[in-house]
Each structure stands twice: as C-alpha cells, then as structure tokens.
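Structure first, commentary second.
One protein chain is absent from this view; the other protein chains keep their places.
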C-alpha cells in the first residue's frame, strides 16, 4: 500500500511529506522532482510570492545513493519566506497576535475553518488551506512518476481554457501535449494562449481573477488498474477524490465527462477491435480510458474545473469575526490566475493515484521483482 | 467511524450490506428505507427488470425493535430473479458455462474486468459491475438519512437534463425540488419533463440510450463538516469519490462547478453577511456549500454527469474474447434511460458521505449523547 | 487488500460476513468451511447451546460453481436459536423489554458497553460481545486457509494448558500437532488431556470455569510477510491485534514470548545456517518465525492466554444498573471451559492475518497470475 501524509503551513518553516510503500531498489532522481516543483511555480499570472520561493526537495530518509530502501521517504520543501514570518509562526515562540486575519475571505477556508476549529483569528486556517500545500503533493507525484516511467507510463497536462477563452480543438495525440510545456499559460493552441494572456492582463487591471479548465492525460496504462468490486476501489472514483481535493477545483470529469451526458449511447461507447499489431484496442476514447472503474488500456483523460483565485484586489464584502460588523475583505497582492499551476498539480496528483493502483495490481517488494512479474494484459 | 461494505451479484441470491458505526439508541424505520429503494426503481425509460424486482430491505442484525444496538447493521435485498438464475449462479453448484458472455460490451466493465481477473467469460464481471449494486448503497444512504433528520438535515435530488433536453432555470429553493418526486423523469420543470420523455421514446425507438445530468441538494448542514488539513479529509473530495463511483457517472461538480471556471472571481465568491436572524450567511451560493473542503453552512449542491446506458439494442462492434474475431455486442432488452434512478442513487450516496463527516464532528457513542453535545456553529 | 466485516447478534437471525479482496478464479470448498465451523463447536466442557447450533455456512455472493469471482464473498451462519428469540430480537418488531439484563456480569462487556452506549438493559451489548461472533471469523479464516493451501501453507492448533494442568513437553514438530484433532480437549499429550478433563469436571461441579493457553503453528510461510518499515505493517503486531481481539484472550506471545525475556541473548537468538538441501535455515526457532516484524521462513508459533469464561454458576457480586443496589450476577447454564474452541478460533484468525500479508507480497488479481509470479525467497 502506497500512502502519504503532508504537513506544513504556508508561512511556516517548511512543507513536509512522508511517502511510504515504494518498492525497494528503485532509482529516484532529485532533478526530476525539482523540475516538477519548478513547473508548478511557473505560469503567466502569478504574483510576487513565486519570486521568493524556488522550491527544492530536501530528502531526509528512505533513499541512499539515489535508490529506495523500502523505508518511508520523508522530505521537506523549505519556505524561504519563513525568515520574515518566524516572529508570528514559530511553533513554540510565535506571537499568535501577529498578522491576525479577522475578516474571513469569501471563497477561502477562512470562515468554515474558523467556526469549526474555534478560532477568531483565521491565520491558523489559511496557513494550512493555502495552495502552497500542493508543492508537497507535487513532490509525491513526481516520485510516483519515476516509479511508473520504467513501465512505459507517462503523463502530461495542458490548459483547455482560462476564463472564457478556450482552445479550438481538443488535442488528438498525447504527443501534441508536449507543446504546453513551453507555453506561459500551458496551452497548446498558440492563438488561444495569446488571448488567455490578454484576459489575464485585463483581469489583473480590474483587480479580478480567473479560473479555467485543465486536462491531464496518462499514456501507457495497463488494463485493469482499479476494480469494479467495491465502490472505493474504482479508479475513476479515486481520481475524482484526489483531483477534487486540489485547492480551487470544483469539478472533475473523466473522458467526455458531462458532454457524454448530452449525447446518445451510440455516440458515447467505444467499440472494441482487435488486430495483430495493436491487440485489443479502440478507435475512439470517449470513456477516457476507464470502464467499470478500471483502466481499459486506452489513454487516461481527466479534466478539472478550477475556480478563480478568491483573493481579489477588488474588495468583496465580509464581516469582522469578533464584532460581526460588515467589512471589506483584505486586498492583497496575489496571483491573478493559477490555472497553469493547477494543471501541473492535477498531473502529479493523478500520477500518485495511478501509482497506488499500479502497485496494488503489479506491485512487489522490490523493483526487480516487479519487473520480473510484469505482464500487462492486452 | 461509519463504514460499510456491500456484496452481491446482479443475478445472485441477494445484495448484502454491512453498515457499522451508527450511534446506539437511534430509531430506524423500515418503511423509510423501502421508500428509497422504491424511488430508485422508478423512472420513465426503465426496462423489464424493474417489474421483476420490488426491492425490500431485510435486516439481519444491528437493530432490535427498530432501534440501533451499536452493533453492525447487516441487511439483504433479495434478487427475485435468482430463481431463474440459480442453475448458473449458485455459489457452489452453479454451472459456470451457463449464459456465458464472451463478447465484451463497449462501455461496460466487461473487457477490463475480464483481462484483469483472467476470465474468458465476462459473466463474473458484469454480475458485480451492474448498477443493481446501487440498491445496497441506497439502503445504506437511507439509514444515514434517518440519522441526519433529527438534526435538521434533509436532502433532495432532481434531473437537470436528459440527453440534449435541459430544464430552463436552476431551482431557486430547496423546497422547489419536492416537485421532482412526482415527475416520471424526476424533473421540476413540466415542459422540460415532457420533452425528456419524448426524447426517451425516440431513443428507445432507435434502439439507443440516453444519459443526463442530476443534482443533489442537502439543506441544514452545520458548518465544518470535512476538513482542510489533509487532502483525504476534504468534504468535496469525499463527495466526488463517492459520486464518481456510481455506475455511469463520468463527471462531478460542486456548486457552480465547471461554470465557475468560466467566470471572473468577482462573480464566483460568495460574500459574507451577518444579521441577527440568520447569523452569518451568504446571499449567493456559487460554492455549493463548501469552501476549503468544509461545509460552510449554505446548501450543499452537487451534480453528476451520467453517461447513457451502454447496453443498446442497436449493436456496437466488439470481439469474441476467445477467438478475437469481430462480433456484434449483445442486444438485450434493457433500460433506455436510468437518469432518474441515478439521481436517487446520487442523493443517497451523498447522504452517506454527509453522515460519515457528521459523525466525525458531532458523533458520540449514543444518539442521546449526540443530542446533548449538539451545538452547531453558525 | 483483503478485508472483512462481520455482523450479527448471538440470538439474532444469523451471523453475517463480507470478505473482500480474494483473487479471482480460486476454488472454495464448502465442506472445508463447515469442518472448521464444526471444529469450533467441539470440545470437552461446552454447555447446551452447542447442541442447538450446528453451524453451516450459507454463501450469498462472491462464488459461482465453487470458484471466486473477485467480487465480495458474503455469507451467513444461521442462528437456529433465533426461533426461540424472535419475539425479543426481531430487528423491527422485537420487544425490547424481553429478557432484559440489568445486572452486569463481571468479566463481560456488559458494564462498559452499557455505560458507553447508554443502555440500562445490557442485552444489546452482550448479544454482540458474545463469543458466538467468532463463528463468522472462523469462516473467514477457513477461506483464507483454502487460499494458502496451494502455496504449501498449513496451520494447526493445540491446547497447552487448561487451568493448572499443562502438557509436559512442547511439541517438536508441526506433524505432531495432528493428534490434537482427536482429543476432546485438543491436547496432544494424552496424560495431560485426562487431567484436563478431570479439572473441567471438578470446576463444573463447583460452578466454576477454567481458561488456558492455546498455541497456533503455521508451516510453510515464505520469508518476508509483514514489514519492518512502519509499526502497523509488522506481522507480529498484526497477529497480536487479531489474536487479542478474540473474546477472553488476555495475552499473546510469539515464539518463546515471555520466556525469552528471562533468558540471556545467547540462548534466544536463532543462528543462521545454509546448506544445499534446506537453503538458509535455523536449527532453533525461539523467534517463532518472526524477526523484525517479518516472517523469516521458520514455523510461525503464537500462543494466547485465555481467561476462564466469566459466566459462572457460582454467583459473583454485581449491581442493578437502575437502582445501583447490590445483586448477584445471573447464574446461567453455560460452558465450563471453551479453551479447545479458542484454539480453533486462534488458528483461523491467524490464517486470515497470514493470508492478508501473503496477498500484500504475493498477491495478483487472479489465482492463476499469483501462481505464475510465485517465487518465494529462501
């Protein structure tokens, strides 16, 4: 069983993760992880914080000479900004009256978190609910990627829309997604990308923010990850669980998703073929690679709807938690659009779920044994 | 911790469930459960099987005189059709060559299941992957409903669209959903309902099938169910997990969902107000009742995109699993549209997740103690 | 992941179990399960209930023609006594004032259960805490046995002591345990067995009860079940978890157990040898087959200390839960000694834990694939 926990506040010392259940003897490459951490930090429309933090993984355990020991892999990702915040955030000596937040920001965890946990000051809530936490999940997913690569499993992500601007055509091949890596908005359609940057500029000028839709694809999945036998084992369900847990995600689709709900069955189900070269295969992929809660050998396709960042320069109405008097929510320098980053997070979160399901079906105690037994059905 | 497992094949003796973790001393009403089971079986567009099965819960343990004992509640829901199938489905004496399925049906679990589990005959897969299993989950959710009702929590569902026909206006109030109960397509908009039935008739005539979009709303949720502190505790993530696990669901949204990805932040985040009568509240509910992975005191709003039933009268291309030769997928009398049933399943599945999160925050060993401690924050 | 839940009250309709996670295509034999159920019901010193119940498994799902389908295996074991109890135990119509128990019996769950769950009547507690529940766990373990057998893994149990009477010598070989099957007290030492029956007779005459020590051995375990990497993955810990959960067990030992605490290290650790025929092996087995939380290839040896049955004919002091006045605990016809049954339960509980750990390391979706990959290290 592959499992992990993350910890860490946005302005605390570090994000921390413990990932356990990797097979022994598996190579892990630091640069690969740092690259994914960097991918998360890029994107047109980010604010000042990104300049401060240049995330690097620091591994504390579980590896030796770049190879897994089977023991839990613990890591930290330092928050460089902590030096400016220690006064208020030190675990034992922090001044809890430092930079209190008493006006809950609409769209954030602030209000429900404060009421749930009994705080007047919402600092304790927002420090943990912040999307900065996703850096730890990116690291986890990046290690999952390194586990899957030798078995021919690759993932990519791209941005389908930002605000009202969307790409013209869905990408036809996995390979065509590589272009997204060089786009400031992680968009494979250059003309749409230009318009996306324009609406981001416009939103910024108005003190507003923008969301969008991101897509993740995974290629090379063997048949049979997940299971139909109990609701909590289904691969699509587990993907939805993980993807909906990403900050700001309000919708998750597999394959044609909501569009499949609009078309007749004759246009939705992927007919089954066989030939010598490709074995069993499909000519269409409306299902997005999952039928009956299991991978079916086709490309995995998932999409997330990401809401706009809730912190606006243009003030929203809120209250003071102590007096209950009306107030304007804090205006803060912030990102205008984090959709390209959300795409990267979705990709890595997807990879973790895939790796977990992969180990359930093809796992062994050592990487060598995994390879010996490896026999995907097709 | 509230947990459950279900078991049972579609043409086996019975569906079986064990639900564990209910507080002691809580009344459970059989009629309420049977009503929800009946709600699942209704709906315009269902085929012949629904006439055979009239689901009734049979409780084997966990209750005495209609009150919970704290011990696990086990139940069965008989499959009346089993008498016609015992020859092939008997656990020990069944003839495994009886009614084999060797042509995997596109859109079903058949192909990935058979390859994963090593069967040539897909009967073992489809018996469990069948949506008949949802009857057991409806029973579980119906008991959850009875636990939540005394705390003022109520749920309802309705159908937003079938195929290309959608309701004109989103319902404004929870109360307006009650109309759906009397609609053959579980639709609150009479004119849309008429058109929905027409497209179902048309699809049936063409041997085709239709999906749609369903919505569930939950009223009376206290603030603070779920948590922002770890990805797997978030209420929206857990709802997506459970809802995406429903057979045929390919998309899940919370609140405005994918639509929120298209609008600027200033139109998406729900401003916060306070007055004496209502306490802290919102005037809008784009978030669908969840911020930061926690219920925020507003109505919970979730939607599922349901794909068309994969079993068509109009044949789809497939192969023979033994010879790999091309073949036409089995034509079977089947439902044309199961969207109204999916709405009911989604409602009950949602209620289970809510009940589980509710117990985490407000649970006690006995129902009496739960009421003594009950103090929702607002 | 192999998992199960059980349900059922002692005088309810049936015990119920759902076991999920077995590989597909695995043969399951009904007679084998019924034999283990019968083994649990035997033993010198049992009372009248055993004559009423002759446990038989009734499988509701998960099998077809005696072969696993991968889907959850649900079963019931009927309580024949229910016909005498339905008036008081019917889930919906039972009379909750029927045969109330208001004097908590020392040594039972009665008192803590009633206070925890808010009952004055302890009937709801004792119905579930009763050792009758172990019949369901025996069924689960018996299926686990059938999964392990083809891989050469076998288990046996025997009684080491009853009250103050113990066997003279620890059995030297696994094979020597087979004799226990024919002993009324499941004891391999005939002279000790005779004395055990005598002390049981004596205890019965005095209205008293007796406990004892039971041992389970498992032969043929491959190296490497369990893991040292996290506390909750250790095989010895998981065995202790499962064994201590058996009703009346108050102590659990692995290998030399507490005796190892008394001897110097030079007499406790099992030296390591290698030769062509046996590969890596030991000449002693003080560790009981587990080092560092993992099976080491030697025989697994676990022991449980079982306390005497708490229900005595010789009354114990207690109180009335409503008035708090002193009272004598109910005298009931009951077993005098259930140690031989406890041995069987311990054996089957052990087999479940072993099967779960076995699947983690050597599991595959189908039994056929499991055999293909099977390559134990030695």
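Just so it is clear, A, B and C label the chains in written order, and each chain counts residues from 1 on its own.
Here is the rule we go by: contacts are C-beta pairs under 8 Å (C-beta built on N, C-alpha and C of every residue); 3 or more make two chains touch, one makes a residue touch a chain.
This one's a predicted model, so the numbers in the text were calculated from it and none came from an experiment.
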Of A:36, A:110, A:127 or A:298, the residue in touch with the unshown chain = A:127
Extract the touching residues of chain C with respect to the undisplayed chain.
-> 5-6, 104, 106-113, 115-117, 125, 128-129, 137, 161, 163-164, 203, 206, 208-213, 223-224, 227-232, 234, 236-246, 249-266, 268-274, 280, 282, 287-288, 291-297, 305-310, 312, 314, 316-319, 324-326, 361, 377-378
Provide the residue numbers of chain A that touch the chain removed from this figure.
-> 3-9, 12-14, 16, 18, 20, 24-25, 30, 59-67, 69-74, 76, 88-96, 113, 116-119, 123-125, 127-128, 365-369
Quickly run down the residues of chain B that touch the omitted chain.
-> 1, 20, 70-72, 224, 227, 229-230, 360-361, 364-365, 369, 372-373, 375
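FYI, only the chains that are shown with their structure count from here on.
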Could you state the distance in Å from the CA-based centre of chain B to that of chain C?
-> 37
Interchain centroid distance [CA atoms averaged], chain A/chain C, Å = 45
At least two other chains touched by the same residue of chain B: list those residues.
-> 5-6, 113, 116-117, 125, 128
